[in-house]
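Right, chain A next:
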Amino acid sequence: MTAPRLAIEALSAISLRDGNRPILRRVSLAVATGEVHGLVGESGAGKSTIAKAILGIIPSQVKVTDGRIGFEGRDLLSLSPKDLRAVLGRDIALVPQDPSTALNPSRRIDAQMTNGLRLKRGLSANQARLRAHALLEEVQIRDPERVLDSYPHQLSGGMRQRVLIAAAFALEPKLVIADEPTTALDVTVQKQILRLIRSLQERHGTSVLFVSHDLGVVAKICDRLTVLYMGKVMEQGSTADVLAGPRHPYTKALLAANPRYDRPDTGLEPTPPDVIAALRAEIAAFDAGVAGSR
Partner candidate 1 sequence: MDIGPQAPTVAARLMRDPKVVCAGGFILLLIVVAIAAPWVAPKDPLAQNLLMTTTPPAGFPDAEPGFLLGTDGLGRDVLSRVIYGARVSLTVAFVAAGLACLIGSLLGLLAGFLGELVDALISRLVDVWMAFPPVLLSILLIAVIGTGLHSVIAAIVVIDWTRFCRVVRTETKSQAQMDYVVAARTIGFSRPAILFREILPNVVPVLIALLTLEMGIAVVVEAILSFVGLSVSSDTPTWGGMIAEGRQIVHEAWWVLAAPLAALFATVVAFNQLGDGLARSLDPVLRR
Partner candidate 2 sequence: MLIAIVVNRVAMALITLAGVAVVVFVLLRVVPGDPVAMMISPGAGPADIAALKAHYGLDAPLLTQFWIWIRGIVAGDFGTSITMHLYVTEVLASRLPATLELAILALLVAVALGGGIAVAGTLMRRTPGEAAIDGLNSIMLAVPDFIWALALVLVFAVALPVLPLTGRIDPDLAQGFATRFYLAESIVTGRFAVAGNILSHMAMPTLALALPLAAVIVRLLKQSLKEAMVQDYVLLARIKGFRELRLVLQEALRNAVGPTIALTGVQFTFLVGGTVIVERIFAYPGIGNLAIDAVINRDFPLIQGLVLLFGLIFILINIAVDLTVATLNPRLRHG
C-alpha cells in the first residue's frame, strides 16, 4: 500500500480564549492518492479547524498542542512561513464555502483565476488565460470568455462556485480541501457541483478532503469518511461500511437524523438524550486520560 497523500496524526488543539478548552482531541486521519475523504460533523466539531491547520491559517486564539500533519513527507505544522507558502496554492488548494465572499468584488474573474497560475507556474498572461478558459470549460461553463471578462457580481452563485472549483484545480494540486462547497447553494445546483468535483478529481487524480455537516452530501461523493464530534474521531472507514453498518452511537444518530428522499417520511429525530450523555462521558474520559498522562 502506497503512503497516503495526507496523514494527520494525533492532532490536538485548544482555544486560548475559552480557558484552554480542547478543540481537537488527537485526531488522526489519512487521505490516499486519488481518494475523496469526507470529514463529517456538526458545527463546532472542529472540522474547519482541521482544514485551517492544514492550510496554515489557524486564528490566533487557537493553539495546536500536539500532532503532525504529514504531506509529501513533511510536517506542515513545522514548515516556515516561506516554505508553507511554496506548498500552498501549488500542491494544496481550497474550494471555499461561500462563493459570494470568496471572490474579490473589484477584480475580474480572469485576474483572479490566472494570478495563481502566473505566480506558481510562471505562465505568461496569455498562457494563463488559455488555461483558465480550458478549466472553465471543464466545469461546464458555457461562455468562458464572457465569464473571464466579468466581475463576480455579474455571475450567479452557482457560476461563482464553478469558477472557484476551476481555480482550485487550476494548478493541478495534489490535495484539494473542499470546505462545505455546496452549503451556500440551492439544492438543485448542489448535485451538479458535487458531480463536477468528482469528475475533476477523477480526471486529475487529486485527493480531496471534503468537509461537511451533511451526511447525505458526503455519502454521494466520498470514498472514505471520518466522523467527528467535539474534536474527537468517532468513526472512520469506507463510506459504504460506515453507512451500512455504523458502529458508533453518534454515527447512528446522525444517520437517523438525515432525511432520506428515497424512503417514506419517518420524520426527523433529534439525537436521543442517552446518546448525548454517552458521548459526553466518552469525551470526559478522553480528557481525563489526556490530563492523567501529563
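In the analysis below, a contact is a pair of C-beta atoms (placed from the backbone, for glycine too) under 8 Å apart; a residue touches a chain by one contact, two chains touch by 3 or more; residues count from 1.
The set was built so that all candidates are chains of the complex that A comes from, given by their letters.
What you see is a predicted model, and the numbers here were worked out from it, not measured in a lab.
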{"item": "From 1 or 2, the one in contact with chain A within this complex", "value": "2"}
{"item": "Contact set on chain A toward candidate 2 in their complex", "value": "55, 57, 85-90, 92-94, 96, 98, 101-107, 112, 115-116, 119-120, 151, 153-154, 164"}
